[in-house]
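A single protein chain has been omitted; all remaining protein chains appear in their positions.
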Amino acid sequence: MTAAFVFDAMLCLLLVGTAVSAVAGRDLFASIAFFVTYGILIGLAWLRLGAVDVALAEAAIGAGLTGVLLIGAWSMLQRRCGDGGNDPAMPVLPKLAAAAVSVTVTGMLALAVLALPVGAPGLVPLVTENLSESGVGNPVTAVLLNFRAYDTLMESIVLLIALVAVWALTPKELWGGVPGLRQHARPDGVLATFGRLLPPLGLVVAVYVVWAGSEMPGGAFQAGTILAAVWLLVVMAGIAEEPRMSSRLLRLALVVGPAVFLGVGLVGAAFGSFLGLPVDFAKALILAIEFALTFSIAVTLALLVAGTPREGT
Amino acid sequence: MMLSTATLYALCGAAMIGIGVYGFIVRAHLLRRVLAFNVIGSGVFLFLGALGYRAPQAGADPVPHALIITGIVVALSLTALAVALVLKHAEEAGRAVLPEEDREET
Partner (left out) sequence: MGALLTLPLLELTVGLPLAATLLAIVSGRFSSGLVLGIGPAMLALAVLLCLAVGSHGPLEVAVGGWAVPLGIALGADGLSAVFVMTGAIIMPAVALFARRAFGSDPAETTQSFTFWPLFFAMWAALNAIFVGRDLFNFYVALELLTLTAVAMVAYGGTAAALRYMIFALMGSLAYMTGVALLYASAATLDIGLLSEAIEPDRAVVLAGGLMTAGLLAKTALFPLHAWLPPAHGNAPAPASALLSALVVKASFFIIVRIWFHVMPDAQSPWLVQTLGLLGACAVIYGSLLAIRQGRLKLVIAYSTVAQIGYLFFIFPLADGSAFALPWAAGAWTGGIFHALSHAFAKAALFLAAGLIIEALGHDRIADMKGIARALPMTMAAFGLAALSIMGLPPSGGFMAKYLMLTSALAGGQIFYALVMIAGGLLAVIYLFRPLNAAFAGSHVPEIAPVPKARQTIPLALALIATIIGLASSIPYQFLQIGLPEVLEGGTE
């Protein structure tokens, strides 16, 4: 038994343990905390599986932003409805049935895994063969922005439409207002100093993550999350306010990324292939798409976390 | 026979899916359901990603990685809408539980 195997086995046990605690815990806040821990541990698992890009995305989006959304909802439920997250009791019999379903699902998947052929390289050879024509050196970026750019284009619309869908829940009388709850931090507190220091730093890091993403792990979604996080801190520190949802400029900011992406796709169609990137311009086009996307993703994510406008508590 | 890294993590993903499914069925509190959805989601992604690592000497398959990054963003989008719906429902009904599932509290 090698040290690596021992590490992997321990990590898997920890993952199962945190997942059970997140799902079965009595206290909702503790459950969420376990979930965030679980997300970070999965990030580690991704590193072990040679997936640095996924590890970044999982930590930033899967654990980070999802955690922020859940904690925000938890505190809102507690403050506004006095709902501490307690469950209605479930009788034992349905619980046993649920356990049976759960064990069946896991068992069948496990059997299928053991039946799959070992040593299958997947699409590694094809990606490697075509990487030089993709315009970038990072194979994951090549798949996301070139080989399967159609998926990514659609995904950027999914994110945007999620925001529209959240906005569709705005009560009539609050339409056009400032998303989320008003923040009341003292502008001279520690958070404020932090909030002033962070934006330039965050911007540099985000630009680097996009730039690096063409050759090394990174990319628009990870960078967008970093920018969104910086913005959230700035708002929390009371240095700036969320923009009004009726703002023209805000709406342009939301669509510019997907619009550049779709535009490149349609121009490609005029020259023979929808979303086709000519080899000589591929890198420049991918970077242009990624920078525009990063910007729009950051704005969209920040507003998704803020949610619908609410009257003050 | 010793389990390969890929098989080990794929099995771990399968276990996480099962755990999440249990939570999704048993926990009626809607925020807990959203949480269970995310546990299952990461389990599915780990399952897919681990199966793309069955030939480590050839390198990890980047296609599942790209699919997973897309999937993570899609899952976040769904989570954001679900959370917003849960909050709106709680403000209307006083509790983040669907009326037909609102039995005695534990």
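A and B label the chains in the order they appear, each numbered from 1.
Just so we're on the same page, a residue touches a chain if its C-beta (ideal position, glycine included) is under 8 Å from a C-beta of that chain, and two chains touch if they have at least 3 such contacts.
Just so we're clear, the structure is a prediction, and the values are computed from it rather than from any experiment.
S.K.: Looking at A:Met90, A:Val158 or A:Val178, which makes contact with the chain not pictured?
M.R.: Answering carefully, the residue with contact to the hidden chain is A:Val158.
S.K.: I'm checking contacts with the chain that's been left out. Which of A:Pro94, A:Gly119, A:Gly137 or A:Gly176 qualifies?
M.R.: Within the whole complex, the residue contacting the unshown chain is A:Gly176.
S.K.: Where does chain B touch the missing chain, residue by residue?
M.R.: 17, 24, 30, 33, 37, 40-41, 44, 47-48, 51-52, 54, 61, 63-64, 67, 70-71, 74, 77-78, 81-82, 85-86, 88-89, 92-93, 98-99
S.K.: So which bits of chain A touch the chain we can't see?
M.R.: Touch with the absent chain occurs at residues 108-109, 111-112, 115-116, 120-123, 126-127, 130, 146-151, 153-155, 157-158, 160-162, 164-165, 167-172, 175-176, 246, 248, 251-252, 254-255, 258-259, 262, 265-266, 268-269, 272-277.
Convention: only the chains that are shown with their structure count from here on.
S.K.: Averaging only over C-alpha atoms, locate the centres of chain A and chain B and give their separation in whole Å.
M.R.: 13
S.K.: Residue numbers of chain B touching chain A in their complex, please.
M.R.: Going through chain B, the ones touching chain A are 2-23, 25-29, 31-32, 34-36, 38-39, 42-43, 45-47, 49-56, 58-70, 72-81, 83-88, 90-91, 94-97, 101-106.
S.K.: Can you check the complex and tell me which residues of chain A touch chain B?
M.R.: Residue positions touching the partner: 1, 4-5, 8-9, 12, 15-16, 19-20, 22-24, 26, 28, 31-32, 35, 38-39, 42, 45-46, 48-51, 53-54, 57-58, 61-62, 65-66, 69-70, 72-74, 76-77, 80-81, 83, 85-90, 94-95, 98-99, 101-103, 105-106, 109-110, 113-114, 116-125, 127-128, 139-140, 142-144, 147-148, 151-152, 155, 158-159, 161-163, 165-166, 169, 219, 221, 301, 304-305, 307-308.
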